[in-house]
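Yeah, one chain of the complex is gone here, protein chain that is, but the others are all in their spots.
We just call them A and B in the order they show up, numbering each chain from 1.
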Amino acid sequence: MTRFIVGRLIGALVILWLVSIFAFALFFVIPKELGNNPAVLFAGRSPDPATIAGVTRKLGLDRSYVSQYWSFLRGVFAGRHFNSGSDRSWCPAPCLGYSFRNDQPVWSEIVDALPVTASLSIGAAVIFLGAGVSSGVYAAVRRGGWFDRLSAAVSLGGLSLPVYFTGLLLLLLVSYKWHIINNVHYVDFTHNPALWAWNLWPAWLVLSFLYTANYSRLTRASMIETLGEDFVRTARAKGLPERAVIGKHALRPAVTPIVTIFGLDLGVLFGGAILTEHTFGFRGLGAISIDAINTQDLPVTMGVTLFAAFFVIVANVLVDVAYAIIDPRVRPT
Amino acid sequence: MKRRVFLIRAGALVAAAGLALAACGGSSGGGGSASASSSSGTPTIAHPSTKKGGTLQALNDSDCDYWDPGRTYYANCWDQQRWISRELVTFAPRPGTAELVPDLATSVPTSSDLKTWKYTLKKGIKFQDGTPITSKDIKYAVEREFASDVINGGPTYLVDYLDDPANPYPGPYKDPDPNKLGLKTVETPDDQTIIFHLNKAFGDWNYVMSVPIVAPVEKSKDTGANYTFNPVSSGPYQIEKYVPNKSISFVRNPNWDPSTDTVNKALPDKIVVTMGLDLDDVDNRLFANTGDFYVGQTGVQVAMQAKLLADPSVRADRTSDDITGFIRYLSVMTKVKPFDNIHCRMAVAYAIDKTAQQLARGGPVGGGAVATTMITPPVKYYSSFNLFPSAGDKGDVAKAKSELAACGQPNGFSTTLASRSNGKEVAQAEAIQAALARIGIKVTITKSAPSQYFSSVIGIPANVHKNGIGLAMAAWGPDWPSPYAMLDSIVDGRKILSAGNSNYAELNDPVVDKNIDAGVSATSDGAAQEAWTAVDKAIVGSAAYVPLLYDKAFNLFSDRLTNVYFTPAYGMADFAQFGVVK
Partner (left out) sequence: MTVPPGELAVEEALPVTVVTTEGRSLWRSGFRRLRRDKAAMASGIFLIILALVAIFAPVIVSLLGHPPNQPHYDLLDPNTGVAHGRFGGMSWHYLLGVEPVNGRDIFSRTVYGARVSLLVALLATATAVVIGTVLGMLAGYLGGLWDLVIARLMDLLLCVPSVLFAIALVAVIPNKAFGLSGSGLRIGVLVFAIGIFAWPYIGRIVRGQVLSLREKEFIEASRALGAGTPTILFRELLPNVAAPVLVYSTLLIPTNILNEAALSYLGVGVRPPTASWGDSLATASHGFFSIEPIFMLAPGLAIFLTVLAFNLLGDGLRDAFDPRGGR
């Protein structure tokens, strides 16, 4: 078991390392090779020559790629100075980059924006996992019934609708036509939990609608397969009530694959969250990265990308380990 | 001044529609300084109140270009600077006037030769840290303007009129004087007195003394290029927290003595500016009263305008519709091919559909009137002419095509149009793209964030050339009420800078420059009028700048905002008077 965990952790570290190289290549190597000066991209949109020179010095852009990557990597663990002679900025660990445009480390911007994205994603995840799994189970059990067919249709709808279209439609109804919420904006949980939830529920609904569909179908398929297994037949043969058969025996093995898929889906959930944030005007990680791209503030984009990748990878490891603990069949020998 | 790209230009921009302008504000003497003349009706203050308290919630889509008073050149940023900086003189806190009144100085002086100007400072004025403000602090602020490699972005009047070309002053960072006060043309015989010795006569000098560039700067707290992140206040408020591009909040400055200040009401206890908002979000928040006013003051978006026009009670109580005196125009870059050929530029001037521009900005209510001159109607010496006439102002495609043939590009060509990334300017850019497509010019639009657009994208000629930007959207208003203050920075060939440039098209026409000088030094109204009309015709005729609209702003504010009125000084509401308690 320990070997398994250690193995997964090492695998995760390797992937993280590869992601960092991938990001480094994307933000430092590619621009240079294609004729864009990375200093320009990092300083924020066509700045004057003095600023460009300063940024080049600070980031060490005139050094070799290996040397730059090493500084970057070291900065992540130990913090980093951005020094250009006349001024010096300190970026504490974990230093995922320094936004020269905003004069602050990317990490602090991420920390500021994280609660918004987290609120949106976690809330939606609770809804779609709950609704998805339960509707999938019900559809599997009442296979062929009206609920099964209805949920299949709704699932298909959810998968086919772009999340920002549904979001706009919902905004139109909730804000403009029915005046349920007058001005949707993010309220911090610590300020007012009730208002926090009240402003978020349309976004939760929209984001979860997209994924409920998927999880419902997956659960249904998985449940159907599990229900066809021998041990279920045995349980039925033993005379157990159907509810116990489903609830106690079939549910857990049917649902555990969903957990793995959820882990893998986190990256996609982040993409959905970005779009939803943009539709509702919430200033989360998605909004700051899009802003960063529009103002060519690449440190922020890179920092958020790394952070998101890190988060997804770690979550996947946790999910895999949890899955292995729950289901002995999965552990490698 | 840019307004939200407009630069503030104070001034005698009188709204022709119903806002009166008191007779010439401030200094006179010398030609070229003039306030608008006509008065019609009495301007009123909406929701007057003297009640203090509360937090003023300001909303903005973008941060200021700079918070360093020596570098900012946005109208709404000059208006906001009133919270944290005071100048020698400033504008009277009354609607419909651009009259100057004393602020840090005891009075608004006159000068017999228009070259020597002496100001006496009030007693008891202090920085936010309690240090008394002396004339040396003002001199230091003036000197900073000379270090144009570090401190750039603002207007260049101080260098223009105080520098000695034979012996140019290098700025305080390279100043050999141990006290860094080596600028000889500014005298500070004692802590309360400051005397300016101009290198040529200039009747409008008092207006220059109202611009944030003369706000005092504590030498020990000057951090050069980083001062913009933490300027020291001399005004009624001080910065509590500044998160660039996100928010800035102000609290009361404990060392501001109200007895020394006849201008700032300082009613709210706290001011919070939230930036980086989507413009539609700003409109929605204002409508829902979760924000008090839009800092950019360029009016609501077209969608909200449609909504407000259908709601007469909100429209009457919470909106203002003002002719701001700003000009919206298109820069046609004379150093980017093929616009180095005047006929290619004239092709653009003929092809533009100005009614489409008006529609893009909200029609007559929100967009303004079609413009054919660079001097706007509220500014003195405005005269109407149209060098590129077309039926219904929709553009003359036939003439445009013949101009294209004349410049050797009969089948059109490709170019890039720069624009800001949000708001109505995008719609304007797309309308230009459509209009020029009619004559075969293929336009690619490139958008930039507003806080960087002027300082980094089109304000650096080298970048303009490198990126092949042939066209750029622009807007401008007078720094103070005179055609000189309106036009000089943007069309004078001698004002082309390598960074912080405002003459985007790099127009360098000796006829323009010569007539600007003639206008400034004219001794009679007739001569001044002749000179300024000649300047305007030369600019428009060069087609380096194509006037699009005489700007109007249809603004929305919350139901609790008090003391709302349009001031010609900044071409928008006077923020320093706002309160939030009715």
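As a working rule, a contact is a pair of C-beta atoms (placed from the backbone, for glycine too) under 8 Å apart; a residue touches a chain by one contact, two chains touch by 3 or more.
Keep in mind it's a predicted model, so treat the numbers as computed, not measured.
The omitted chain makes contact with just one of the residues B:V251, B:L309, B:I496 or B:V511: B:L309. Checked against the full complex, the candidates B:A266, B:A427, B:A449 or B:V520 give a single residue touching the omitted chain, namely B:A427.
Residue in contact with the omitted chain (choice from A:F27, A:F72 or A:F282): A:F27. In the full complex, chain B makes contact with the omitted chain through residues 278-280, 283, 301-307, 309, 353, 355-356, 358-360, 362-366, 427, 430-431, 433-434, 437, 444-445. Listed for chain A, the residues touching the missing chain in the whole complex are 11, 14-15, 18-19, 22, 26-27, 30-31, 34-36, 41, 156-157, 159-162, 164-165, 168-169, 171-172, 175-176, 210, 213-214, 217-218, 221-222, 225, 257, 260-261, 264-265, 267-268, 270-272, 274-275, 278-279, 289-290, 293-294, 296, 298, 301-302, 304-305, 308-309, 312-313, 316.
The working rule: only the chains that are shown with their structure count from here on.
Centre-to-centre separation of chain A and chain B, using mean CA positions: 43 Å. Listed in rising order, the residues of chain B touching chain A in the complex are 149-150, 152, 224-226, 229, 243-246, 276-278, 281, 284-285, 287-288, 290, 421, 447-449, 451-452, 456-457, 460, 462-463, 467, 498-499.
Those residues of chain A lying in contact with chain B across their complex are 44-50, 86-87, 101-104, 112, 182-183, 185, 281, 283, 291, 294-295.
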